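For this view, one protein chain was removed and the others were kept in their places.
Then we have subunit A:
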Amino acid sequence: MVFFGCNSAFFLFQTGRVVFLPKSSILVSSDHMPFSQSSSGPSKCSLANLRRTWTCTGLSRGTRLALQDLSPCRRSVLLMVAFVTLVPALCRSFTRSPSVVLVIILTPRGEILRGAPDQVFFLWVLYVFHFLIIAPTVDFFTLSCLPIADSVFHGEQCDKHHNSLLLLPRVSYLTLVTDKVKKHFLKVMKAEDVEEIWFEYEGTPLKWHYPIGLLFDLHASNTSLPWSITVHFKNFPERDLLHCPCNSVIEAHFMSSIKEADALKHKSQVINDMQKKDHKQLWMGLQNDKFDQFWAINRKLMEYPTEEGGFRYIPFRIYLTMSDRPFIQKLFRPISPDGHTHTLGDLLKEVYPVAIASDDEAKRYQVVIHGIEPLLETPLQWLSEHLSHPDNFLHISVIPAPSD
């Protein structure tokens, strides 16, 4: 924080006059308000001014002396490197938007270069630094802050394992986030060997139309990360998996889930009142991992008439690892007819009582949502509003409790 403070101070200085020392091509901020007005001759920036600037940025005396000893060219390069490396790193902590970072980076450019003897040369140097630093930064921003499952993908049909390591968001879908994986393996495979991509974990084909976090909780929650998934390009298991030839299939599935959830919550009134562009915004928000874009529309799907106290029915699915059937889905109201709020425990008692251990026996199952075990006393309406996946469903896993 202190360092950030001194760098932001550096910004303020940069917006002032920047003057070159006549003989050296140093880029220096000379306008430090209380000092520069009182210093001699605004046209000449003396070393004394530089010293005062550094004082205000909070660098140690030793650092200042060391900097003074550098030749002017090296000093300017060092300043630029420090500026374009530290600022994005610090900004990354505080903002996720690459455009904000770019604005911050580019603002003092004119001030840095004003008075430079060879503007064109330094402009190019500055732009090269920007590119080298910002390009990976922007890529970093596009990765979600949500990822929980790290996946190592092993390739099949390769002489040696070609592994790809990726951070995957819990709330997205496998085929939506694995373009890089596909490209990575396509480099080492012959084109005629490549058919539709599919994923498998310990012999179980992974359904791409289930959210990634749900797949992890069901199959691998008790294993250590990274989650090791095998990628296949042949022998697509027709009986177990749906085909996913392109992103529009994922979009259609996602939107259908949202519509089904709203049919339960609001008799489809809210989703039908929305325009096509709002539906598109929900999908784009998920696809591009834009939380605000998604929730601008999704919040309308989380509203309910005050007199009702909640949704009409709660959209939920309970997945069992020990059963043949894919999931349990039933009609269940968030509020009982006598006005009493239903909890997660009430839901389980009604639709899958085995999941709840009675007082005298050891806990056999864990009830997991997004990798955590919510208290059974949590109101179901609250869970639906806050712990639903982007498709507006509560995906609940019931898995065997780990034996200690």
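Here, a residue touches a chain if its C-beta (ideal position, glycine included) is under 8 Å from a C-beta of that chain, and two chains touch if they have at least 3 such contacts; residues count from 1.
Following the convention adopted for this analysis, contacts and distances are computed from a predicted model.
Within the choices "Aspartate aminotransferase", "Translation initiation factor eIF2B subunit delta", "Carbonic anhydrase" or "Ubiquitin-like protein ATG12", the name that UniProt assigns to the complex's undisplayed chain is "Ubiquitin-like protein ATG12". Residue A:Arg325 is the one among A:Lys187, A:Lys277, A:Arg325 or A:His340 that touches the chain not shown.
Interface note: of A:Leu132, A:Ala252, A:Ala357 or A:Ile372, the residue touching the hidden chain in the full complex is A:Ala252. Only one residue in the set A:Thr204, A:Asn247, A:Ser268 or A:Gln287 touches the chain that does not appear here, and it is A:Ser268.
Residues 207, 209, 242, 252-253, 255-257, 259-260, 263-264, 268, 271-272, 276, 279, 313, 320, 322-331, 350-354 are the ones on subunit A that touch the missing chain.
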